[in-house]
Structures are given as structure tokens and as C-alpha cells.
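Omission of a single protein chain aside, the complex is shown with its protein chains in their original locations.
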Amino acid sequence: MMTLLLQTSVLDINYVAIWPMIILSISGIAVLLFGIAKDPVHRDMSMIGIVGFVLAGVATGRLWLPVKTVGQIRAFSNMVIIDHFSLYFFFIFIIIGLLTLLISASFLEAERLPVGEFYSLVMFAVVGMMLMAAAGHLVMIFLGLEIASISTYALAGYRRNDLRSNESAIKYFVLGSAATAFLLYGMALIYGATGSAELEGIRTAIIDNVNAATKQPVHTELLFLGAAMMLVGFSFKVSAVPFHLWTPDVYEGAPSSVTAFMATASKAAAFAAFLRVFVFCFVPGYGQGLHSAWTTSLETIAILTMIAGNIAALTQHNFKRMLAYSSIAHAGYALVGLIADDWQAVAFYLLTYSITNIGAFGLITYLAGRGDRETEIDDLAGLGFNNLGVSIAMLILLLSLAGIPLTAGFMGKFIVFKAAWQKGFHVAVIVAVVTSAVSVYYYLRPMVIMFFRELKVEPKRLPLPTGVLVTVVLSILGTFYLGVMPGRLFQAMENAKVSFVQSR
Amino acid sequence: MEKVLFLILAGISVAAAINVIFQRNTLYSAFSLIAVFGCLAALYVMLQAQLIAALQIIVYAGAIMVLFVFVIMLLNIRQEEEQKDRYHLYYLSLPIGVLLALEVYYGLSNIQDVSVPGAAVGNAESLGQGLFSTYLLPFEVTSILILLAIVGAVVLARKERDIPLEMLDALEAEQAKNKQSGKSEGKENN
Amino acid sequence: MVPLSWYLVLSAVLFTLGAVGLFVKRNIISIFMCIELMLNAVNLSLVAFSSFLKHLDGQLFVFMVMVVAAAEAGVGLALIISVFRNRESVDIDKLNLLKM
Partner (left out) sequence: MLSVIVFAPLVGAIVLGLFGRRLTEKIIAVIACSSVLVSTLAAFYAFWRLLSVKPAEDGVRRINETLFTWIAAGSFSVDFGFLLDPLSGVMILFVTGVGFLIHVFATGYMHGDSGFYRFFAYMNLFMFMMLVLVLGDNFLMMFVGWEGVGLCSYLLIGYYFLEKFAGDAAKKAFVVNRIGDFGLALGVMLIFLKFGNVSFVDKANMVSALSQAAKMPVEPFSGSILFAGGLTTIAALLFIGATGKSAQIPLFVWLPDAMAGPTPVSALIHAATMVTAGVYMIARTNAIFAKAPLALTIVAIVGALTAVVAATIGLAQWDIKKVLAYSTVSQLGYMFLACGAGAFAAGFFHVVTHAFFKALLFLGSGSVIHAMHHEQDMRRMGGLQKYLKTTFITMAIGTLAISGFPLLSGFFSKDEILWKVRSSPVLPGSLGTLLWLIGLATAAVTAIYMTRMMVVTFLGEERFRKASDTHGEHHEHEPHESPPVMTVPLVVLAFLSVVGGFVGIPEALAEKIVPHSLHGVTHSFYHFLDPVFIKLSTTPGNLTGALAADHGAELVSTLLSTLVALIAIGVGYAVFSKQPLLTMPKILENKYYVDELYDAVIVNPVKWTSKWILWKVMDVGIVDGTVNGLARLLGWFSIGIREFQVGFTRAYAIFLLIGALTVVGYFLYFGRL
């Protein structure tokens, strides 16, 4: 009993550290309440959502300097760790969440779907993702992941009457829950092996080779089994081959803006947790080769992911499906950064990818029309004639996804490949370079169809909704900013590297 | 004595779990699952986790499974679809299941028993202590989880007031037409 | 005293059965039940570790897992109802609109 009391005395309630989450939760609830009111006004709800995200962004920004001086802030008995790593991911989630709100407004309105619930689900999902990125404890990763997942299940099936949306949600739900079960099993076994569920504790246990609870050596088989199970769970969440099969179906069926959210924020969150556990806890040189085991197996997975994602994308006719395969391929590239133990590279890559992708999906939301009925690549025919602006925007974003220089995509790939090459993952990097050369073929197809294909019969499209416009403009600006002068961001992340190392 | 009890409970739970899988009647599957949960609760008691055992009965068997059974009854699906499984995935169950079990067993096989000195943990008091101290944040976070689950469930299952897309299209076309005709009339007037 | 490994093995067997059920069952509700079975198997491991290590975290973890399972069940069953309304069926093999 005494030990328990001692444990409770280290309780450190620090609301400042979790302000961004608190703000988002409160504004999520506020949007929900507005939505329940009679005759809810769209604009009001959008405003609340935007203000919520902006305030959360401000709160995150205000944490940056304190973290810089302290190195990291731990709160709630090590449940959350606020360091530059988590803040960086907070920014990604906030930006993506905000842009998701912006691109969703028009489709919700056009299809008369409930707005308040949608917004609040997005915001809660972002809270969950933040918890994942800032987790200092396995239970936080689990809860964050579930919050993010359950809201995306609901979002994927948001178009209740649409068979494809239903199907997408069910597939996502069934397979996602199964993967969560694997992840959870992995957590349980690692907890048993190391005697701690805190990331710090796990790390110490592995380094010292002492089970925190029993004071005996760490049980290797248990540890490996747990790590393997967790690897499976995370690989599913980042949609790496062979756990990727759900991705195209789910991405195709879900409403486009939800797909955008899943393809960017969910993936980034999964990577954040992946990094936290594998790079932070399973460090090289300890645990009887645990590090080499997970890097080699992830290297294989990354190679397979890049090959399968890119090649399968070649023959797609549906734009969303093509982008789904492309997102699988991109997960492969990010994994290449992950095996190089370089969180900066992965995080930067995810930022570039997310920024670009959200713009591309924003355009799809607009082009696909009501109910996402025109998502075939051929539906883009003649876009270059009747809407040069939109098609040039799409061109830029696709070029960035393909990794053409001067765009964010190139810079992200470059950083990741460089990191991996320096760590000696030559095969993976060569495969990455070859497959990204191949990827140009399928990104080329929409361009060809937009610019060099006859005009389709009905060129009638509604005016571009403001939200989509803003998103696309921001996304293109971001693409060029990150592609042309990422210097300051790199500098910031260089500094962050120091703080992350200190936290070890 | 304890070992015998364990073996009996384990046997029942495994048998019930197998029944969950191979039972064609969904309702019976659900009942078998409740049996598994019951056995697990008993095992938790053996592990001196009384509170968890109680929660297992109350939450799992009591709440969650009732929800399942309720939905099964609501949708009136007594039988699993009658026609045969076209894909014969049954046959895959054996190799995959055996392999997975073997692998996990290999991982767990040589685990030694540990005895950490100290009193057993798991009574309501210690759990409550933990829940409101170390686990305060996760505990709070679950409230968001539950809230969003409610929101999600309501959004997905609410009785529809959605308008089919085709109707929306037609509606819009009509509006546009009205607008246009209004415009042209206006022009004529001018 | 029952050894720890017994509990773990039982947990592994239940987990495997749940995993197998994922593809043996065709009824979506049954598949959900299999997922619940997998989660429970993990819970057994957690509780076993917790009481053998005399470490409270495992049981607190189980507490959270139960909450999650409840939430998941709520959303999942709502999804099923939504699907059933559109299709009059809960056979997962019939959900094959989205494919190559």
C-alpha cells in the first residue's frame, strides 16, 4: 500500500502541456452542440472549427519556446511527453485538420449531411492523434490510436446511404480493429517482458536488460514476440505491404475529404507512434539484436511497399484509388526514413507528403462533384481547357507527389533517401529511387488526360468553393516553400534533434 | 487444486471460443462468447484481480454482449447465410491458426515463473488509487473516447433524413432552371 | 499455484481462435465478436502479467481496453445497422463493390 501511495505522490497535473488537446476537445464539443441546435448555420460551425484549430495552433506554438529551454515537458506522471517531436507532429495534425474542415464544408452542404458531428469527429480524431504523438506510455498510444481510429471509422461511413461509403467503413473497421488487437497484444507482451508500460521504462529495461518489476533479465522471446506484434499493428496503420490491402478500398469508398484526412493525418499519427516506440525504445545495440531485427524486417517491408504501391498504381483508372496506391508507396518511402532511425527525415517527409496530398484531395473533392461520382481519371478529360487554374494546380501537386525538384515532394524524398543511404540501407534507397522514377508514369496520366485529351461533353462544373480554394492555395504555397527554401525548418529540426537526444 | 480449476476453466473457454467460430447460428455464437467471458472472469479472480473480474462480468458480459445480442435480434439474423462458403476459407483456418499458435507458443514456451514479493494487486482500492493518480489523464481521455463513440454511433445509425443524391441533383437542376427562366423573363421585361 | 505460462498459453490460443474467426466467419456481427475475443485474450495476458509482476499497470490497462471495446462495439454495431439498412444483409462477402 505504501508503494502505491508513493506512486500517487508524483502526480503532476500540468494543464499547460495539454492545452492544444483541451482546446480542440472543447471546440469539438462546442461544434457538436451547435450542430444539435435547430437550423444550424454552417458558417458558424466552420468558424468555431477554424478558431478551435487556430487556437490549438497558438497553444502549440506557445509551447515551442519553453520546450526549447527545458528540452521536454512531462506531465501526468509521464503519460504525455511534450518535446519538439510531439510539437512538430501537433503542427502537422492541426494544419491537416484545419484544411480537412475547409475542404469538407462544401461537400457536406451539397449532400445535406450533418455538419456539426463531422467537424467534431475530425477534431476528436486530431486530439487522439496528438495523444499518440505525445504519448509517454503505451496506454496513451493505445487510447490515442483508438480515438483517432474510431472517429475515422465513423467518418469513412459518413455517407450513410452510399453503398461504397458503408462498405469502406466496414472494411476499415473490421481490419483496423483486428490490427489494433495485434498491436495491443504486442503491448501486453512488451509490458510483460520489460515490466513497464512507460516508454521510458521500457527503454531503460531494454538497455539495462532488467525487467523493471522482477529485477530479472528481460525475457527475450517475449520481447521479440511483442515487438513483432506491434510492428504488425503499426505497419497496418501506416498501410505497409502486406498489410496494405484495405487501403485502396477504404480510400476509394470514403468521402474524398475523409480520404484526404486518412491518407495524411492518420498516417502521420501512426508514424509518430511508430517512431516513439521503435526508434525511441528499441535502440540499437541492446535487447539481443532487437534493433537489427526490426530494421531488417522493416527494410523488407519498405521495399515491398514501394514496389507494390507504385506498380499497382500504374494501372488504376480511379483517381482516388490511384492516390491510395500512391499513398502506400509514400508510406514505403517514409519507412525508409524510419529504418534509418531518423525521425526528422520521417517527420519532414510526412509534412511534405501531407501538405501536397491534402491539396490534391481537395481538388478531387471539388472535381468529383456531389457524391464523389466522378473520380475516374478519365473524368478529368479536357480539364486543361475549361479550367486551366485547377488543372495547373493539380499538375503542380502531382509533380510534387512524383518528387520533381523544386517541389516539397522532392525535398522530402531527398532528405529521407540521404538519411537512409548514410545509414547503409543501400538496397532500400536504390529501390526507392527506381520506384519513384516509375511513379512518374502514373502521375503523368492525369496530366496527359487533363491537357491532351478531348473535351468531355459536359464541362459544367460549379464554382470552386472558397474552402477548397484556400486549401489548394495553401497547399501549393507550402509545396513550393518546402521545396525551395526548407532551410529554416531544417534548422528548427536540427535544434529539435538535440532536445530529442537529451530526452533519451 | 488450482491447476485443475484452471484446466477446467481453460477447457470451457477454449471450447466455447471454438463454438463461437464454428457455430452457424449467430445468436449461439454470442452466447458462447458470453461463456468465454465468464470463464475469463473466473480466471481473473484466480489471479486476484477482483475488480477486473467484476468489470468483466458487468461491462463485457453485461453491457457489450447484451448490445450484440440486441442487434442480432433487431436485425433478425438468426442463421449465418445459408449458402455454402464459396471460398472454402475454412480450410485455411487450420494451417494459419496452428502456425500462429505455434509461433506464439514458441515465444512463450520457456518463460519462467517469477515471484515478486509484495501483496497482491488488483483490489478496488488500489485500482482506484491508480486510476485517479497515475492514470488520471488516460481516464479523462476515455471520456472523449466515449463521447465520440456516441456521436459516431448516432451519426451512423440515426434514422435517415438524408435526401438521395439523385433527388438533390434534380432539385438543384430545377432551381437553376427557375433562376434562368427568371433571368430571361427579367431580360424580356427590360 | 498456476504458472504464468499457462495463462499466457491460454491467452495465445484464444487470440489465435479470434484471429482465425476473422476469415472463417461471414457474418459481420460474428466477425466483431471474434475481435472482442481477441481483445479479451489480450486482457487475460495483461491481467496475468499484472498479478505475477505485482504491478498495477496491467490491470489499469485492461480497464482502458474495456472502455475502448465498449466504444468500438457501439460504433461498429451502428455501422452494421447502417449497412443492413442499405443492403438487407450482413454477409461480408457481399460487400465487394470496391475492388480493382
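First chain written, first letter: the chains are A, B and C, and each begins at residue 1.
In this section, a residue touches a chain if its C-beta (ideal position, glycine included) is under 8 Å from a C-beta of that chain, and two chains touch if they have at least 3 such contacts.
The structure displayed is predicted, hence computed values, not measured ones.
J.: Which displayed chains make contact with the chain that has been left out?
T.: Across the whole assembly, the hidden chain touches A, B, C.
J.: Based on the whole complex, identify which of A:L163, A:I207, A:L245 or A:V283 touches the chain you can't see.
T.: Of the listed residues, the one touching the omitted chain is A:L245.
J.: By the contact definition given up top, give the residues of chain B that touch the hidden chain.
T.: Considering the whole complex, chain B reaches the absent chain at 87, 89, 92, 96, 99-100, 103-104, 106-107.
J.: In the full complex, which residues of chain C touch the absent chain?
T.: 19, 22-23, 26, 92-93, 95-100
J.: Just the residue numbers, please: which parts of chain A touch the chain that's not shown?
T.: Where chain A meets the chain not shown: residues 170-171, 174-175, 178-179, 182, 220-221, 224-225, 227-229, 231-232, 235-236, 242-243, 245-246, 248-249, 288-290, 292-294, 296-297, 301, 308, 311-312, 314-315, 344, 384, 388, 392, 399, 404-406, 411, 414-415, 417-418, 421, 429-430, 433-434, 437-438, 440-442, 444-445, 448, 451-454, 484-487, 490-491, 494.
We adopt the following convention: only the chains that are shown with their structure count from here on.
J.: Distance from the CA centroid of chain B to that of chain C, rounded to the nearest Å?
T.: 6
J.: Two-or-more-chain contact residues of chain A, please, as numbers and ranges.
T.: Within chain A, residues 4, 139, 143, 146, 150, 153-154, 157, 160-161, 169, 189, 211, 213-214 contact more than one other chain.
J.: Can you list every residue of chain C that touches 2 or more other chains, as numbers and ranges?
T.: As it turns out, chain C has residues touching two or more other chains at 8, 15, 18-19, 32, 48, 53-57, 60, 64, 68, 71-72, 75, 78-80, 82, 85.
J.: For the complex, which residues does chain B have touching chain C?
T.: 2-3, 6, 10, 13-14, 17-18, 20-22, 26, 29-30, 33, 36-37, 40, 43-44, 46-49, 51-52, 55-56, 59-60, 63-64, 67-68, 71-72, 74-75, 77, 80-81, 85-87, 89-90, 92-93, 96-97, 100-101, 104-105, 108-109, 111, 113-114, 116-122, 126-127, 130-131, 134-135, 138, 142, 145-146, 148-150, 152-157, 160
J.: Which residues, counting only chain C, touch chain B once they are in their complex?
T.: Against chain B, chain C makes touches at 1-10, 12-21, 23-27, 29-30, 32-34, 36-37, 40, 43-44, 47-48, 50-57, 59-60, 62-64, 66-75, 77-82, 84-85, 89-91, 93.
J.: Over in the complex, which chain A residues touch chain B? Could you list them?
T.: It comes out as residues 1, 3-5, 7-8, 11, 13, 18, 25, 29, 32, 75-77, 79-80, 110-114, 117-118, 120-121, 124-125, 127-128, 131, 137, 139-140, 143-144, 146-147, 150-151, 153-154, 157-158, 160-161, 169, 189, 211, 213-214, 216, 219, 221-222, 224-225, 370-371, 373.
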